[in-house]
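Here the structure comes first, spelled out in structure tokens, and everything after it is commentary.
Apart from one protein chain that is not included, each protein chain of the complex appears where it belongs.
So, chain A:
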Amino acid sequence: MNFESNEEQRLLTDSVRRFIDKDYDFEKRRKIIASPEGWDSNAWAALAEMGVTALALPAEYDGFDGGAVDLMGIMEAFGAGLVVEPFLPTVLAGRLVMAAGSEAQRRAILPRVASGELRLAFAHLERGARFDLSRVGAEAKRTGDAWTISGEKRAVVGAPVAGKLVVSARTPSGLGLFLIDTQDAELKRHATVDGMRVADVLLFNAKAELLGDGAATLAKIEEVNDFGTALVCAEAVGAMKYACDTTLDYLKTRKQFGVTIGSFQALQHRMVDMYIASELSRSMTCLACSKVDATGDAKERAHAVSAAKIKISDSARLISQEAVQLHGGMGMTEELKVSHTFRRLTVIAEQFGDEDYHLTRFGAL
């Protein structure tokens, strides 16, 4: 038993943190999310330079053989800094290429992902499917060796800046995963409430390449989705830590009735409950990340990941709401970072399934 990060993890996390402190402060982030592109290619290049984009890919495709535990500290730093660059979608789609793709497909895609040159997104969600991963309406048609896909994918995170998309679609023999060039789809771009960029992806007989042989697709999607859930839990832990820290600072400085408001026991106890929720969330994130890395058993993995997401969704809501409440009117304003953290935590509580979805999933295991 050991909860410490190893030397490599610490070094990389420290450089990511330093980068965010220096080159990705709150003002910088405001400019990025207000820009037409909604992301910063220089920041992306810097992360790629540090090896972040290569971390969770196998060494044989220029990666570093890392897993969720290796990414925990980085995701926390992204959560604290509210980083909007499409790292998570790229990692997830990259791992789908790894899980489903042929050797030639991996070789063609993954080294470009590792170097940071190629960004990916996973186009899966459809209207009405909510969090049920098996509900896919998009259809893939085969003509000779060539495939085309028609359907509508919604709110695909990272799609506006992805070179390629991994798309799920029905084939005559079941669910399959396909690779398409983003330019072959029609994108309707949106900025989400948390400042991320997404797109609805409309496909009309779009040219597609089947990843691998199309076998056991749902199990692969579930596995990668659990990996993503564990990572977003780590991101949430970083955001929650920031929300707690900044709220505590506020309690120590804001004066009313001639005293700092932190001297009021009613507020102290709420602050303690936020802090406990954030520490318990960190514990559950440790569990989820180690299980997605270590276990080959899908049930054991789902058990840990759903449990973690239940805790994180509950805590994200508690902490973000209390952070704004304890900041009073200032917490409502765009000017304070805490209101942006509130928005990100609100989205994270739903991302990859809200607590109701995971309560049902955990209960059925």
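Basically, a contact is a pair of C-beta atoms (placed from the backbone, for glycine too) under 8 Å apart; a residue touches a chain by one contact, two chains touch by 3 or more; residues count from 1.
Methods note: contacts and distances are computed from a predicted model.
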**OP:** Determine which name in "Pimeloyl-CoA dehydrogenase large subunit", "Iron complex transport system ATP-binding protein", "Bifunctional diguanylate cyclase/phosphodiesterase" or "Deoxyribose-phosphate aldolase" the UniProt entry assigns to the undisplayed chain of the complex.
**Re:** "Pimeloyl-CoA dehydrogenase large subunit"
Subject >> Candidates A:S290, A:Q321 or A:S339 - the one touching the absent chain >> reply: A:S290
Subject >> Options A:R107, A:R130, A:K255 or A:H269, residue touching the unrepresented chain >> reply: A:H269
Subject >> Residue of A:A307, A:A323 or A:L336 in touch with the missing chain, whole complex considered >> reply: A:A307
Original post:
In the full complex, which of A:A48, A:A108 or A:L359 touches the chain missing from this view?
Top reply: A:L359
Original post:
What residue numbers in chain A mark contact with the hidden partner chain?
Top reply: 1-5, 69, 72, 248, 251-252, 262-263, 265, 268-269, 271-273, 275-276, 279-281, 283-284, 286-287, 289-290, 307, 310-311, 314, 356, 359-360, 362-363
